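Sending over a structure as structure tokens; questions will come in a sec.
In this view, the complex is presented without one of its protein chains, the others remaining in place.
Per-chain residue numbering starts at 1, and chain names A and B are given in the order in which the chains are listed.
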Amino acid sequence: MAEGAAARLRLAGLCFFLQLLTIILFAAFVRYGPESDPGLCSPQSNCSRRDPEPGSGYPRFRDAHLQALLGFGFLLAFLGRYGPGSVATSLLVVAFAVQWALLAQGLFYFSPKGKIYVGAQSMVSADFCTAAVLISSGAVLGRVNPIQLLLMTLLEVPLFACNEFILLSLLGISDSGGSLTVHAFGAYFGLMVSRALRQPRVDERGEQQDAGRQPDAFAVLGTLYLWIFWPSFASATTAQEGAEPWALLNVYFSMAASTLAAFVLSPILYEEGALQAAQLQDAALVGAAVMGMAGEMLLTPFGALVAGFLASHLSLLGSRFLSPILSSRLKIQDTCGVHNVHGLPGVLGTLVGTLLAGLATADAYGGRMESVFPLVAQGSRTASGQAWWQLCALPLTLILAALGGSLTGALLGTRALRSTPKSPERESKVLREVPEDGVNPEASDEELGGSTLA
Amino acid sequence: MAEGAAARLRLAGLCFFLQLLTIILFAAFVRYGPESDPGLCSPQSNCSRRDPEPGSGYPRFRDAHLQALLGFGFLLAFLGRYGPGSVATSLLVVAFAVQWALLAQGLFYFSPKGKIYVGAQSMVSADFCTAAVLISSGAVLGRVNPIQLLLMTLLEVPLFACNEFILLSLLGISDSGGSLTVHAFGAYFGLMVSRALRQPRVDERGEQQDAGRQPDAFAVLGTLYLWIFWPSFASATTAQEGAEPWALLNVYFSMAASTLAAFVLSPILYEEGALQAAQLQDAALVGAAVMGMAGEMLLTPFGALVAGFLASHLSLLGSRFLSPILSSRLKIQDTCGVHNVHGLPGVLGTLVGTLLAGLATADAYGGRMESVFPLVAQGSRTASGQAWWQLCALPLTLILAALGGSLTGALLGTRALRSTPKSPERESKVLREVPEDGVNPEASDEELGGSTLA
Partner (left out) sequence: MAEGAAARLRLAGLCFFLQLLTIILFAAFVRYGPESDPGLCSPQSNCSRRDPEPGSGYPRFRDAHLQALLGFGFLLAFLGRYGPGSVATSLLVVAFAVQWALLAQGLFYFSPKGKIYVGAQSMVSADFCTAAVLISSGAVLGRVNPIQLLLMTLLEVPLFACNEFILLSLLGISDSGGSLTVHAFGAYFGLMVSRALRQPRVDERGEQQDAGRQPDAFAVLGTLYLWIFWPSFASATTAQEGAEPWALLNVYFSMAASTLAAFVLSPILYEEGALQAAQLQDAALVGAAVMGMAGEMLLTPFGALVAGFLASHLSLLGSRFLSPILSSRLKIQDTCGVHNVHGLPGVLGTLVGTLLAGLATADAYGGRMESVFPLVAQGSRTASGQAWWQLCALPLTLILAALGGSLTGALLGTRALRSTPKSPERESKVLREVPEDGVNPEASDEELGGSTLA
């Protein structure tokens, strides 16, 4: 118990220090300048993605923030015994990551006045970054304590911002929904952190991904929230009012086909039981992840249906055949299966986007060319040139994510930060765990006694 | 068990076939034309209801899609033991119905170019159609398997589109919130399917509607979602910016009065216990259903209060006195009580709308006349003429729904599609059923063993 109290006090101290640091940095550098209209994205404003129309920043901001919380919070609640505890840790990560991302992303757009100007669009970018952090934490859930998660956030956010800046601003890549910058980056970063943190005894608990005892209610709710809000999140940065519903609709089509695909393949791959709620949630996420890059490039709806259908198949096959290999051969434990749900679809989405970029013609796109591929519209690049750059961004991001993840994992694994090896299953739990059956006091007490961060 | 696996494989095959079919039809016919601005609803665009202002399609689209999922998913979770399983089936139905509705509704607006153009408004129409399908499935929940549900969707969607086209486009009926086209149609279609599927042994399980063991948490959440999103859904197609909040506010007033009415009548009708969460959910739905047609016709708020108050009383009386008659005399099993929650209020809403149409004067409506009753505003019709057409639409819709439902039910009842009579309670469950008490592994296994689609 004393050890648990000491751990919580260390966490308290870290939270205090981080918040103080953020307050000081905000006081020194962050302003709501007179230029930060909701939609304006000037070099002075801190926004790394194209700006929406003025006055339209508000609803998208809300959806994006919502998505970063709900969709992933519930995905991370995947692991049955960690129930509400995962959501608390996610909240802590989100509360810090949003502030830290505004600073880190602002660094790359430092205005001549030496200030970082924030507006609604800055929050959207910060939420995209937070989403990547949550994806990464999904890979290591249950095997890190909150202190390690906060430090992972501290290190991952600047790396995310750096990769995003290189891809979107320097290389002129189009990735409005984050297939590459968010899903793929977050997944592979997390997987490398997981690998660096591997412990021998973890193999004994190979049941971590066994969904036999999940509280499916959370997964069900999470799936519904994904359907409601993720399409808005994924299309939050598509520039023109004319383009926006296409990206949105493409995501919906992709998610619909992905869901039907789950019903197709699941009974074939998994013979012992019926479909699980979490698989439907994964199907929805996969459908959205693959549409991240291609969402605003697809000109016909059936392409979205095909992409979603294929991505879901790929994800399910990966979950069935690839994850065991990752685990046994490469020693990469993937608690929430982020490789199948975010990694593979993110890569597939990038390849689809590359293909579509190469096929883009001014006739087909018309006025939309300027918002989707501005450099091609200006004439600075050809469509195939754009496709080549889109393709090059893939290994670049994967390398950055892998290197960053390995380094971060090595740092997190130092003895000072690790919890005692005696109680690995108590890590990541900051909430007193109360079973859903709140009317059973005896079981509650027993659960409580055994589950506090001791 | 082998039988359950065979059933799931048949479902997998059907899903694959349906998705393939949809992909092919989309590839052949469906486009995002350059005309499909978010708000534009030209003859080329596929939208069966009046269009909102350009640029305003986006938030309504999100709400409508949300409503089709949440409100009904939780209503369908009414039946305790089916918990999360119903939501999965609903998701499957929604994922397919949305695609199929876009095609079916598009058929009636086939452009000269031979293409179906979709935009945000098309999605709203598709969601209205999906809502009707979910209402129908509420009548047969627990007595059909997912294959039958998918086939019911396959048949109901074109019939819905046909009825909607006749009413809104040919007869010039005003029904922006779907009292008649969605609620009444869906309810009576489902009831006739239920009648055609009746089995003698069902009478033994007359307890299906007994709410004694519901997971009220789902009903509570569903009620809250209804309050949040249904008014937006129901007013999603009111044309002018000036009209829109009136319809919205009328729905809120109607739901408020309907809720108070539940507290008034429930203790009188049901003496043995306190109010149930599902009754509050029903009250909210009833208040919205009755406002579907009249929502934008009511010029004073108190009319909405009266309508909601009366509709709720009617619904509760129907639940108490009419449902047993339907069940015993007419052999119509109504699992989720859709007749009381959607059928009766839908009919009442139509009658109220008819009355208000007859009373409509240019002085009272002013500029709004053109959006609510365009034909009357143009002078092609008198107000009483409009009222006469509104009234004629009622038996027309009921006949179409009843005939379509009977035919569909007869088809679904063929031996090849029916599950074995030994396990009727296992139908409609595609999810492994996990009780909310996820920490009780013994009970979980027992439940699992007894609840998979075997």
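To be clear about the criterion, a contact is a pair of C-beta atoms (placed from the backbone, for glycine too) under 8 Å apart; a residue touches a chain by one contact, two chains touch by 3 or more.
Bear in mind the structure is a predicted one, so any value in this text is a computation, not a measurement.
Note on the undisplayed chain: of the listed residues B:Leu167, B:Ala256 or B:Ala311, the one touching it is B:Ala256. The residue touching the chain not shown here, chosen from A:Phe26, A:Tyr270 or A:Trp388, is A:Phe26. The chain not shown here is touched by just one of B:Leu11, B:Ile173, B:Leu305 or B:Ala387, and that residue is B:Leu305. Within the complete assembly, residues 4-5, 8-9, 11-13, 15-16, 18-19, 22-23, 26-27, 30-32, 34, 36-38, 55, 57-59, 61-62, 65-66, 69-70, 73, 83-84, 87-88, 91-92, 94-96, 98-99, 118-120, 123, 217, 221, 429-432, 434, 436-441, 444, 448, 452-453 of subunit A touch the chain that is not shown. Mapped onto subunit B, the footprint of the missing chain covers residues 59, 63, 80-81, 83, 212-217, 219-221, 223-224, 227-228, 231-232, 241-242, 244-246, 248-249, 252-253, 255-257, 259-261, 263-268, 271, 273-277, 280, 299-302, 305-306, 309, 366, 435-437, 443, 447.
Convention: only the chains that are shown with their structure count from here on.
For the copy pair subunit A and subunit B, the superposing rotation over Cα atoms measures out at 120 degrees to the nearest 5.
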